[in-house]
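All protein chains of the complex are present and in place, except for one that has been dropped.
Let's turn to subunit A:
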Amino acid sequence: MSTAIGRPLDRVDGPAKVTGAGRYSAEIALPGLAHAVLVTSRVPSGRVELLDTYDAERAEGVLAVLHHLNLPKGGSVPPLLPSLFGGPASGQTFFPMQDEVIHYAGQHLAMVVAETLDQAEHAARLVRVTYQETASITTVEQGRDRAYEPEKIFAGFMPGRTTRGDAAAALDRAQVTVENTYHCAANHHNPIECSATTAVWEGDRLTLYDGTQGPNATLHTVAELLNVMPSHIRVVTNHVGGSFGCKAMIWDHPALAALAARAVHRPVRLALSREQMFSSVGHREEQEQRLTLGADRDGRLTAIRHHKLSPTSHFDDWAEPSLGVASQMYACPNYEGVYHLIKANTMTPTFTRCPGEASGMFVMETAMDELAEKLDLDPLELRLRNYAENEPTTGHPWSSKGLRDCYRRGAELARWSERDPRPGTVRDGNWLLGWGMASSAYPVTPPGGPQRARARIFADGSAVVQSSFADFGTGSATAMTQVAADGLGLPLERVRVQYGDSDLPNTAAAVGSAGAGMVSAAVHIAATALRDQLIAQAVADERSPLHGADPRQVVVGDGRMALRDRPGTGETYAELLQRSFMADAEALGTWNPPGMETRAASMTFGAQFAQVAVDPELGLCRVRQLIGVFDPGRVLNRKTAHSQLMGGMLWGMSHALLEGTIMGPDGRWANASLGEYLVPVNADAPDVLIETIETTDTVVNPLGVKGVGEVGMVGTAAAIANAIWHATGRRHHKLPITVEDLL
């Protein structure tokens, strides 16, 4: 019986957030709290020759200045594993302040701990670092000659090279080809809440208040870094002010906060500054992609060759998988995808919303638009001719695919059939108008291990459902309340979801758009297990009106168990528990996800349409409308799901037109502030129209939730770039597309 799932319920954590009552990790008030501030490297490469802490140590309020010469050594750096696996998830296999070697600008060199934040910041400025600087490589251009082909990328989980058929031979024979080189600027996540950890030791037990996508990921990573038993660490994540991937992996600051707290024997808060966020928590790497499409004259793809070149750190072979979804989108017998990496003076890049999908599908979907132009075919028709009925790399069937319906409905909303295919034909004053479209897709990836939740009902009939997941602004706490209410057969107001605490039943980090699917599975299983347990107790209880009934014929609604056929016969949970002198009852729910091998055949699909206005004389582009239609499987909460999709599409717009982190010639990010790294303001936001087509998916997880966290951003940049071509007749092969490109 489903009454709560799907409803556009307001956020359960909304009032706490908007009134300021909710405490973020940098707002935890503790007696004796001290503040740590990081000192970072000005240079991208070399050694620390001298770290002069004399003045800093003597500044007012300073408790300690920690660096490679005095920081106590702990355990070992765990391997780079995605936090979806549920274990240690270090963002890079490097831990700072162990020696004097500098690998990248912004590397953490020292940490000043003081009574107040202002004192710590001031003393951090007084630490004088003398560098022995060496030559550095920080861009694709500088490192092009040193590129190599890695065996594996993405933490070792994806091959560096993927082929099917014979792409080279097929391209030679292709009747039509499109070939371009594309450049995408680096991006940073820039959530409003900068990362922060507050660390408290009580004896050998550690509590960390940490802004993270996965409290357990923090727990396991810090346990290994500090060589502390996981049983002795608790991670609390009350509220998180956005993440977008920068809190998906665990960086060095939670462990550093714990080390600082141990050094000064007091609770310590370590909050990163906005500038430090640009070189402390990963980024989407700068990248160059070269894509060649081959097709026959009917528009059927015969070959795809897709190469990528990008810088990674000295420590890890990381590239976001830009070739992934682009290789799964269309039926095509011949394919070659190759990653090339450059060892550079950068930290290890990381998951950034749509890691690979956004950049790779920008390239694939703008190339498809060019192919359509060459073939004189409607861009939507070209996509339908190459529709992948099965997953192209494995041939497996899709767990569900509503893409045809997304295309049809999106085209209807965009009045696509009325579009004049010729570019540059529609004018509105100084503005040229254009319409473009693109496909969207994002993989459904199961977590690496069992996911758990606990449901507990009290004798008054109210319930609490517990699971360790964090709500980092996605609305998961709200959606899980709905799942729990339906599973238990209780009204929403009688259910509280407790979350954001590693002491609660285990879940992996909610990353890769997998959070709703995996946590709802655990919550649903726990809630229905408790429901079934109480039904079983009732039918076995001679004093119950349900005594002797077939439990399969008992349904629950509004906290009352009753016979399906005779709703008059039944009793409430409260009546059962009170009569039995039970203060509560509880059940643990465990979801064992399907293995990783099935992931290739599950994706959330979508179709996006954009209308833009371009003033070619002044180089301005304004997006007037975005339309997105998606097939996310079951929607748990219409409001939060649409908000996720809308946020994704707006970020896609920003990816297309605004966002880019610029590497300066000194090897440092040159625009490490929200004043210079531009994200859209409300005035940039167009009318965004979103619809979801609910598809039934019985493979991905018990409730058939495919996820909406990222797919909204996939394809938006391409739809906009294609619309710019339609407005002006000019193609753009770079992101972001800015004034100087449009002039």
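General remarks:
Quick note on the criterion: a residue touches a chain if its C-beta (ideal position, glycine included) is under 8 Å from a C-beta of that chain, and two chains touch if they have at least 3 such contacts; residues count from 1.
The rule is simple: contacts and distances are computed from a predicted model.
Between the names "Dihydroxyacetone kinase subunit DhaL", "Amino acid ABC transporter membrane protein 1 (PAAT family)", "FAD-binding molybdopterin dehydrogenase" or "Molybdenum transport system permease", the one given in UniProt for the chain missing from this structure view is "FAD-binding molybdopterin dehydrogenase".
Of A:Asp10, A:Asp172, A:Asp584 or A:Glu617, it is A:Glu617 that touches the chain left out of the display. Note on the undisplayed chain: of the listed residues A:Arg42, A:Arg161, A:His232 or A:Arg456, the one touching it is A:Arg42.
Considering the whole complex, the residue from A:Lys73, A:Arg125 or A:Arg205 that touches the absent chain is A:Arg125.
What subunit A contributes to its contact with the hidden chain is residues 42, 60, 118, 121-122, 125, 430, 617-620, 622, 658, 662, 664-666, 670-671, 673, 675-676, 678, 680-684, 738-740, 743.
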